[in-house]
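Accompanying notes for the structure given below.
Missing here is one protein chain; the remaining ones are kept as they sit in the complex.
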Amino acid sequence: MSDPMRIRAQSAGDKATVRVLMSHEMETGLRKDGAGKVIPAWFIQEVAAQLNGKTVMTAQWGPAVSKNPFLQFSVKGAKAGDKIAITWTDNKGDKRTDEATVS
Amino acid sequence: MTTRRQMIFRSAQLGAMLATLGFLPGAAQAQAAYNAAAFEAKNMAELMKAFGASTPTESKDVTITGPDIAENGAVVPIGASTALPGAKRMLLLVEKNPSVLSAVFDVSDAVDANFSTRVKMGQSSNVFAVALMADGKVLYAVKEIKVTLGGCGG
Amino acid sequence: MLKILSLLAMAVLSTAALAQQKSAADGIAEYRAMLADGNPAELFEARGEDLWKKKRGPKNASLEQCDLGKGPGVVKGAFVELPRWFADTGKVQDLESRLLTCMETLQGLDAKAIAATPFGKGEQVGMEGLTAWISAESKGMRFNLPQHHTQEKVTYELGKRTFFYRAGPYDFSCASCHAQAGKRIRLQDLPELTKNPGDGVGFAAWPAYRVSSGEMWSMQRRLNDCYRQQRFPYPGYASDVTVALGVYMGVNAKGAQSVAPALKR
Partner (left out) sequence: MYKIKTLLSVAALLSMAGCALTQPGPNYAELVKQMMDGSFRNEGIANTDRLTQDQANAACSEAQGANPPDAVVEAIQQAALKSVRMPSDGKFTGDWREGEKLAQNGRGMTWTDKTALPKDNGGNCLNCHQVTKEELSYGTLGPSLYHYGKDRGVLDPESPEARPIVEYTWTKIYNAKAYNACSGMPRFGHAGLLDEKQMKDLMALLLDPKSPVNR
């Protein structure tokens, strides 16, 4: 089971800045372990953000995104009390969704 | 300082890169499907040879953010943004990584074309923010980031 | 404009190397500032808080009654007073050796087995979270280790001697790198640990998330890697040497503000 994300969504004016930390290895598939065996690639491929249930942003990532990824973006028209949900899907098909309230 | 000649070369190079990645207009694709081929593009030399279709233009309206020096290539904070209307997608590229493409963000009416993340860099490299515009234009900004310690080692 | 400025700086400074060096330092400061917002240590804090409250082990108990020095269950402020002497064990303990005691007495877990587990594996993964969360609960507070009990004073003296103990193939001691102000190893600034090196520096900066490896490092792990680079043999997890060094550095850091869990190269 993956660890929960840390999502902070702060409104300022007519938009909210969303900062997300995800718990993920983001293994490139290019590294070798101590025994010289290649560590298989394991990384988040897709990220989606929803504002009150409506998709507002999608992204595709490669393994070059750092371990325990950070993401920041701004949602227009989001105000305090609105719900921001983030979903990631990795190359093994694992998926995780977490939600935060805009403050 | 960048000479005009270097600029043309760089544009061509980026065009080839993007063409191979399948992100240039004409190489339309489904929004949601994961573009595995794009993320697998490994060989820059090969990409540079393939002089491609339309030429991306360096634009002051696109911004690449990042540090001048990264203490550790395992985590390099970078961002792509533009205030221009009509940006459909924002791309973050690291020229000298085994795969040049790091991340693609789809812009909607509900979000700013302004995204930040952190990427791995194996060595010092040019980093590109590319904006794919609704009218077919491809605009970019470039910045060199020096890495004191690579982030792709074993 | 910037380019012109730096050119001017080069002309003013006696050597170009000096100017280059300065801009490298500025660049790295800028890099660190960009990473400060959004420290992945937060992910570990969340895991640690859950683990503290979770019932587990043969006794199916949580750690919520664990006494970290300020009474059973008191977490806030405990971190900046550790290591300290504990009456129930009759020992001076740091955060991690104390957690081992609590895991054994409250939850019935095998402290020896946990201490023997390599970093980043099994129960040690839980330790990363616990130390991240417990230190975060004292973030911004100032170090104030007690030095009342005889054993606390004796342990400080032992820690001091340990700090200056030169041995191994390179003749290194902790003091080889950490007894002077303003020094670097490669580009890394070295905290001067024989006194208070300042807020959020040295003892006041661990546990920390290491961007180089994407790992959460507790003070025990930090000390372990110091000894590796010192070319010493392997210090046991929560062993007396590591606790004594903790007392020495912690007492010296009196008044320093804790920024743990921090973000490090």
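We just call them A, B and C in the order they show up, numbering each chain from 1.
The rule is short, and it goes like this: a contact is a pair of C-beta atoms (placed from the backbone, for glycine too) under 8 Å apart; a residue touches a chain by one contact, two chains touch by 3 or more.
Here the structure is a predicted model, which is why all the values come from computation and not from measurement.
Across C:Gly69, C:Pro191 or C:Pro235, the single residue that touches the chain missing here is C:Pro235. By the touch definition given at the top, chain C reaches the unshown chain through residues 16-17, 20-21, 24, 90, 150-151, 154, 157-158, 160-162, 164-173, 175-177, 179-180, 182-187, 190, 194, 227-229, 231-236, 239-242, 244.
To be clear about the criterion, only the chains that are shown with their structure count from here on.
Distance between chain A and chain B, defined via averaged C-alpha coordinates, is recorded as 20 Å.
Put simply, the C-alpha centre of chain B and that of chain C have 38 angstrom between them. One inter-chain figure worth recording: chain A and chain C are separated by 29 Å, centre to centre, where each centre is the mean of the chain's CA atoms. Chain B has residues 74-77, 118, 151 in contact with two or more other chains. Across the assembly, chain C contributes 211, 214 as residues in contact with two or more other chains. The touching residues of chain C, when paired with chain B in their complex, are 23-24, 27-28, 30-32, 34-35, 187, 211-214, 265. If you check the complex, the residues on chain B that touch chain A are 31-32, 34-35, 38-39, 74-77, 79, 94, 97-99, 101-112, 114-120, 151-154. Those residues of chain B lying in contact with chain C across their complex are 66-72, 74-77, 118, 146, 148-149, 151.
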